[in-house]
Each structure stands twice: as structure tokens, then as C-alpha cells.
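The chains shown are only part of the set, and none of them has been moved.
Per-chain residue numbering starts at 1, and chain names A, B and C are given in the order in which the chains are listed.
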Amino acid sequence: MFFIKKIFLFFKRELKLFFRNIVSIFSNILFFFLSIFIFVFALGADEQNLKSIGLGIIWSLLVLSSTLSLRKFYEEDFNNGVLVIIHMRGISYELIVFLKILSHFLFVQVPFLISIPVASLLFNLPIYEVYNLIFTFIIGSLILSCLSSMSASMNLLNKANFSIGGIIVLLFSVPVIIFSVGINEVDSDFKSLINILIGMALIFLGISPWASAAFIKLALRNK
Amino acid sequence: MFGFLINPSKFNKFADIILKPLILLCSVILIAGLILVYLSPLDYQQGLTVKIMYIHVPSAWLALLTYSIMTIYSVIGIAFKMPFSFIVNKAVAPIGAVFTLICLISGSLWGKPIWGTWWVWDARLTSVAILLLIYLIIIFLDKTFENKEVREKTTAIFILIGSVNLPIIKFSVDWWNTLHQPASVSKLSSPSIDISMLQPLLVMTIAFSLIGLIIAILRIKAEILIRKNR
Amino acid sequence: MLLINNLSFFRDDNIIFENLNLSLGNGQITQIRGKNGSGKTTFLKVILNILSSNTGEIIWEGQNVKKNIFKFYNEITYIADHNTSSRELSILDNIKFWKGLSSSNLSDDKIFSLLETFNLKKYLNTEIMYLSSGEVKKLELLRIVLEQKKIWVLDEPYNHLDDSSAEILNQTFVDHTNNNGIILFASHYNPLISKLEILDFN
């Protein structure tokens, strides 16, 4: 009972902090639309063309914007010691990581969901593609949150090179993208691809709390 | 007997014995290979450009081989906590990166006259480009962490995960239809390539491997020394 | 009873402290003094298992704390030497968060009267970043009362405090030792507490 209350409190804090930084969310979404416009202009508005690449653009922008928020993941709470205080109140680092991943998913990735229907409109995507997109997006962005968590915790240990975390996120998101975009190809087997994606998400959800927590503990030791 | 493959001091002894003969052998084979390449026939379609093959194919094979070696050593390093394997990984990664780079550049140079473009986004080429990125990330990872233990473990795990890319490179020509040549030399059954081209190719491959091996030995020795003095 | 046996900590190859023994009985208050960089903060972190010791062990109620670290944490409040409240949240938000996390059952009235004594009540809905340095510190110190734990570990608690707040802190310390609490803090300040024991780190 107390434990659930603690978790609830954790989310409440994240939510509040999120609303303090609502600007950066907006600027992420703005960046998103801006890039779409850029592509449309660069390509010239050939309708058929646009339709075929709309999905790809949305996905790659999603991936890039997750690397955007990498530093926000743990850095502040780690530097001012909040992570330790929370841990000392009985929440293991693994759980903290898990909660952080969830709140990153909820407060950073999901707001993107809102922009997808609008973006799809811009590209005249057929309705079933939009459904697919939203569906794969939910799973894919969960995977991305896990990846971000791992890279962000890795960055805590390394005080010199911040892009390496982003690079690793990008590298591992290659297969995610291939599968997610592949789902909308005409001749692809929707169900098995979705299953692969869900499988990946579960694996990452299983691995990343342990990996991230290990990095965080090590980083605390070297702090 | 094969202790030198996992034990630093044994490796040092073995390397001291073998290094000089190896250098000699390597120079002989390299010169022989270059002569054979010079004498090899021109392709009736491709003309002189076919000689790029004698750089391209060996470096491609060695890029793959180097990564495979790193994968094996990473497994050993993680499973048996063998520090020597991390030394090898660190020493060998830049060599593999260079081979990959040579493969990419020579392939590009070859592609321009043959395919009419420097670059196409097909499965073979892309997966090799990703191999280069993976090599670079491995090198960078080694320079980002201050903590030695973390550095070695993370790198090893990363190498393992990255090894997924190897079969993709190897079988990309079979799985997807691409512009790139399917395996003709390295087919298990019978190589479908003229003997006059096969000979210099094999000799050049051996020469390339020996060059890689010599550099690797030197780098490993240096790394062992650095660690001893710390 | 908190026992520290033969504790050592090295950073790379530098000895920060070595073979330290200490026993903290109920009702005991101990101040760590020592030069800058002598390892006071590090020592506190090692006791809390945030850093792990190279040799030695920490024993709480007859058991090595590493055996069941959460049981140990459940008895401890740690106040670091820097601000750990979220700069972008208000005093009230921070207090609610801490209170919930520590499952404390302090009544709201009690909390408000604490805020009152520390002159913080008027800033209840102010974000931490708009407070003066002493006000931030006092909010931080509020946690020792809020969390209702037995062992208090504090790092430089007197910094930034004005005289009357330092007085209140002294009083709180005395009350806690009278209730059989254990207090360990590092500071360069000389508080007027009669039972105070000194651990010299020079």
C-alpha cells in the first residue's frame, strides 16, 4: 500500500517537473512539424512521393527527438543527489529506472502521439496506415525510452563525451525503424512484424532497468 | 600449447619469437602478390579497374574476420573474466576499422565505373557502412569511460551485440537482391572464378592478413606494456 | 547502536581514510571535524553505503548493513551538504514528496508549525529557486524532523543558517538525543551542545 503510494508520488513529481518544462516539449513538437515542412519543400509537393515517405519521416524524427531528451533523463536528479534520497527511502535503483522509463514514455513520447494524426493529414496517409503508425509508434517509442535510459545512464559515467549516448540510441534504433516502417509495406506480414516489435519491447523492458541501475550505481561510486 | 592466445606473458614470448620471421614472410608474399596482380589478365568488360578487386576483396574479408575474432574474445572475456581478451579487443578494433574503410573506399571507386555511381543504398553496402560505424563506436567507447572495468565490459557487450551485423553482411547478397556481386570465390563448393584471377587474389589475401597480424601483435604488445607500467 | 569496524576507503590509490573504528550508541551525538578535503563527506557517504568501503564493515543492531540495506535506510535520514530539493518545485511540493516517500505520519499541523518556526510558511507555494540560501538550507533540514528516523546523518548542517536557526537546530539535536536518537554530522562550526563528542579527521 505504502509502496504504491510512493510510486504514485514519484509520477506526480515527474509530472510537475514536466509541466515546468513544457516549453521544451512544445519546441520538440515544433521541431517535428518544422522538419516535416522542410521535407515537403525539399521534395517539392509531389503527392505520391509524399505519401510514400511520410511514415519514414515521422519515424526518423521520432528517433532523433528521443536523443534530444537524453540529458534530461537522469542528469539533474543524479547531480543534485535526488536519486540517492529516493533510493534511501526504499525504492531500488532498478525500480527508479523503470519508473523513469515509464515517465519518459508518458511525458516525452506520448505528447508526440498527438502530433501524429496531424502529420498524417499533411501526408495524406490512408487511414489504416495511420492506425498502424500509432500502434507501432507506441511500441517503438517504448523501446526508444528503454534505449534512452540506458544511454543516459551510461553518460553519467562519462564526463567527456556526450554524443556517444545519442549515437548508441541511433544505432540500436535502426532495427526498430526497419521493422516499424516495414509494417506498412504492401507485402509484409503485419502480425509477425508486430510480434517482433512487441518482443523487442519486452526484452528491452527487461534488460534496461538492470543495465541502467548498474550504470547508475557505478556512477554514484565514482561521484 | 595455445596458451599464448589467452595469456599475456606467454603471448609476449611467442610474439618475440615469431615477429621477425613473420615480417620477412609478409614482405615476400606481398611482393609476390603484387607481381601476380600485375601479371593477372585484364577483364574483357572492366579493363584495368578489375584490379581493384585485389584490394577490395581481401580487405572485405579481413574486416569481417577481425570482427569475428573480437567477438570470440569478447565471449571469452565476459565468461572467464580474462583481461587479455580486452587487450586484444582494444588493439584489434582500429585495424578492423581500417580494413572496413579500405573496403568501402575501394568498393566505391570500383562502383563508379561499373555501376555508374559512388554509392547505392543496398543491403551489402549499407551493412558494411554500419560495420564501420560499429568499429568506430567501439573505439570511442574505449575512450569515453574513465573506469577501466566499466569500459572493458561495456565494450565487450557492445561487440557481442554488434556481431549480429556479421551474418547480415555475409548473406545480404543472398537474402536481398542487390547490385553487388554474390559470393563467387568464397562459395563452399566450387569457386566460380578463373584460376588466373583466383591465384593473385588468394596471395593478396594472405599478405593482407599477415600485415594485419603484425600490426595486431605490435599493438597488443604495446598495450600489455602500458598496463604493466600503470 | 551503530558500529563501524576497521573502515577504509581509497579513491583510486589515494587513501581517504583508513582503519576507522567508531561506535555510536543511542542518544549519542558526534561531530566530525577536520580540514577541507580530509574526507568527512566521503566518510558519511561510505557509512550510508553510497560509496562502498574497501575494507571494514558497518554494523547496525548486530547485523552488517549490507545484508539488508533497506532496513538500515529505513532508520536513517541523510542531509547532504548541497540542496537536494527540486529547484523548480514549490516548498509544498517538495515537502509532500518527501513526506510520502518516507511514509511519515507527521500531521500537517505539525509541519506547518515547523515551517512557521523556520520562517518559511509564507513561501509555501514559492519555488525553491526563488529562496535565499539560508531558506533553502532550512527547508532541507526540515527533512530530519519530517522523516522521523532514528539516525540522523548530516553534512555541514550549520552552513547558511542564521544564529537563531542554528539555535533551533541545536535544540532539535538535543531533543533527538534525549529520545535516544543517534546523530552524526560533519561541520566546521562549533555548536554549543553539552553532550557533543568530536571525531577528529585531521
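The rule we apply is simple: a contact is a pair of C-beta atoms (placed from the backbone, for glycine too) under 8 Å apart; a residue touches a chain by one contact, two chains touch by 3 or more.
Remember, it's a predicted structure, so these values are computed and weren't measured experimentally.
Stoichiometry of the full complex, written with the labels used here: A x2, B x1, C x2.
As a convention for this text, only the chains that are shown with their structure count from here on.
Chain contacts here run in a simple line, from one end chain through to the other with no loop closing. Put simply, the C-alpha centre of chain B and that of chain C have 57 angstrom between them. Averaged C-alpha coordinates put the centre of chain A at 37 Å from the centre of chain C. Listing the residues of chain A that touch chain B in their complex gives 154, 157-161, 164, 167-168, 171, 174, 215, 218, 222. Touching chain A in their complex are the following residues of chain B: 130, 133-134, 137, 140-141, 143-147, 150, 154, 158.
Those residues of chain A that touch chain C in the complex are listed here as 2, 5-6, 9, 12-13, 16-17, 20-21, 80-82, 84-92, 220-221.
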